[in-house]
Every structure is written in C-alpha cells, then in structure tokens.
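The structure appears right after this line, and notes come after that.
The other protein chains are all here in position, but one chain of the complex has been omitted.
Now for chain A:
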Amino acid sequence: MRVNFTVNGRPQEADDVWEGESLLYVLRERLGLPGSKNACEQGECGSCTVRLDGVPVCSCLVAAGQAEGREVVTVEGLAEFARQRSCGTGACGGHSEGTPDSTSAGASDGTPEGAPLDEAGERAARPQDSHTGEGTELSPVQQAFIDAGAVQCGFCTPGLLVAADEMLERNPNPTDADIREALSGNLCRCTGYEKIMDAVRLAAARQGEVV
C-alpha cells in the first residue's frame, strides 16, 4: 500500500509498504532516515522514539498505515523543530538561521559548566537540510548531550533526544524525578544514566537562561 505523511516538515510518500510494517521500518528503510534506531521492536528500549502529531511514541509499534496524513518528527528534524519552536515563542532573538554558532555560543556564555563547543561549531557549519538534519545547527538538547558526555555508542541517543526535547517543551524546569520519569522508556546500555541526567539538566539550565 501507499502511505502519505509528513516527516520533519516535508510531505513524504512511501510506496509498496507492507500492511504490517512499522513506521520505524518505513522511516529507516524506505525514506532513508536511519536516525531512529531499531533495537527491540517491542517498545522496551525507546531507541525508535519519534513525535507523532507531537506525541512521543515508539515508532516500532505504530503501523505504517496509522501514520497516514500525520506529522512525524524524527531526530533528523529535531534541530529544525526546536529552532522553529524557540522562534515561535520569540526566544530565538538574534540567533538567525545559518549563523553557525548562534545557539551554542549564546547558550555557553553564562553556563558555569562552560563546556567546549568547538566540535559542535564545526558540525553546524555544514550546509543545512531540515529533512535529514545534515549540517543543521544542533538543538540545545543535542548540544547538551555532547557537552555533558552523555553519548557513548550513541545507539540510544536519538530516542533519548526526542524524549528529552519533548519533556523540556512541556516542562522547562524539570526536577530530577521529572527527568527520570520522562526518560523511563529509554534504555542506554553504555553510559549509565548519570551523564544523561546531566545533559538534560544542562539543556534545561541553558534554556532557562535564553528565555
């Protein structure tokens, strides 16, 4: 069957989709968006987390046909999604699109942790593609994960980023308990969760300063 839906702001059409296929499979294998990871295919690990009409879900448990006509945001579109959100609230101020170091530099200023941002600056300098995320400036949550060292093998990271970003959207000043709860559907086999907690706290703190 054919499925039409919007991914990271762009209309997409997937053809020859098997009726029992998951949204995750369509994203990865048919639309060339391998950011969402496939680890368990049973909802246990959260590495396939995407936003479906704004709501964080395990894309491995959404039948592709159920996404018909809906809007999906994957980790590839997270930076652009976060950028539009902050502009929508008037918080993007002077950070114009295409300025390589706007968000990261602005965020690092008053941050006591003062983490090194050179690497991210380089990444942000590439040409932009809101669909694949290639070359776009990182979102605050992504930057915080790098700065806090919350990424090791990185397999769990896309799902954690989507889940953490959504929580910060709803709850800009989360307690540790709020963070744990919001990320309770995401497993990481590498880092231990402390650095991930650090990263989300960092993103929240920076977000607080920008607004």
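Assume a residue touches a chain if its C-beta (ideal position, glycine included) is under 8 Å from a C-beta of that chain, and two chains touch if they have at least 3 such contacts; residues count from 1.
Quick note on the criterion: contacts and distances are computed from a predicted model.
Per the UniProt record, the chain missing from the shown structure is "Carbon monoxide dehydrogenase", taken from the list "Carbon monoxide dehydrogenase", "ABC transporter permease", "Nitrite/sulfite reductase" or "Septum site-determining protein MinD".
Residue A:49 is the one among A:36, A:49 or A:207 that touches the chain not shown. One of A:181, A:194 or A:209 touches the chain omitted from the figure, and that residue is A:181. For chain A, the list of residues touching the undisplayed chain reads 1, 18-20, 22, 41-44, 46, 49, 55-58, 60-63, 65-66, 68, 163, 181-182, 184-186.
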